[in-house]
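Structure first, then comments.
One protein chain is absent from this view; the other protein chains keep their places.
Here is chain A:
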Amino acid sequence: MKSGKEQTADLRWALQKRMKEVLGRSLHIRHVDSGSCNGCDFEMNTLTNPIYDIQRFGVDFVASPRHADMLMVTGGVTRHLEEALIKTYNAASEPKMVVAIGACACSGGIFGRTYANYGGIDHIVPVYVYVPGCPPRPEAIIEGILLALDRYEELSRNKGENRH
């Protein structure tokens, strides 16, 4: 069996390959913290450290949603961040691949629905892929990106077929 390190390396190569196949270019991600405990945010940050370094494979985290192909959302959407999430979503360019990172973003997590929290981002924006975990490991986040690419490919194929 392959070691953890080798598996991580495989994942990153797969990422590069799939990005080329599906998008034909690099992938730009915008992060939105919609009320996380910051655990998920730090795991996303981890992806850019010298050990995972997914920037080397053509994934970049960008400052503006207008430059983003994908939104990664952490947290279960607090009342105070609802507007920020909606604005970011509206500002993002198509195809607006939204990836929910962590239990909170997927379903509200342990906080659930409260007076201040919606309990899951799909109450507010449509979601492409759910990545569970509290927080999900860096590898799981890469896996989530891969799944989103699969889904994007599938959706664009269907769109193409509909046109004929």
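Please note the rule applied: contacts are C-beta pairs under 8 Å (C-beta built on N, C-alpha and C of every residue); 3 or more make two chains touch, one makes a residue touch a chain; residues count from 1.
FYI, contacts and distances are computed from a predicted model.
Undergrad: For the complex's missing chain, which UniProt name, "ATP-binding cassette domain-containing protein", "ATP-dependent DNA helicase RecQ", "Ni,Fe-hydrogenase III large subunit" or "Fe-S cluster assembly ATPase SufC"?
TA: For the chain missing from the view, the UniProt record says "Ni,Fe-hydrogenase III large subunit".
Undergrad: Which one touches the absent chain: A:7, A:90 or A:114?
TA: A:114
Undergrad: Determine and list the chain A residues touching the chain excluded from the picture.
TA: The list for chain A reads 31-33, 35-46, 48-51, 61, 63-64, 75-76, 78-81, 84, 88, 109-117, 134-135, 137.
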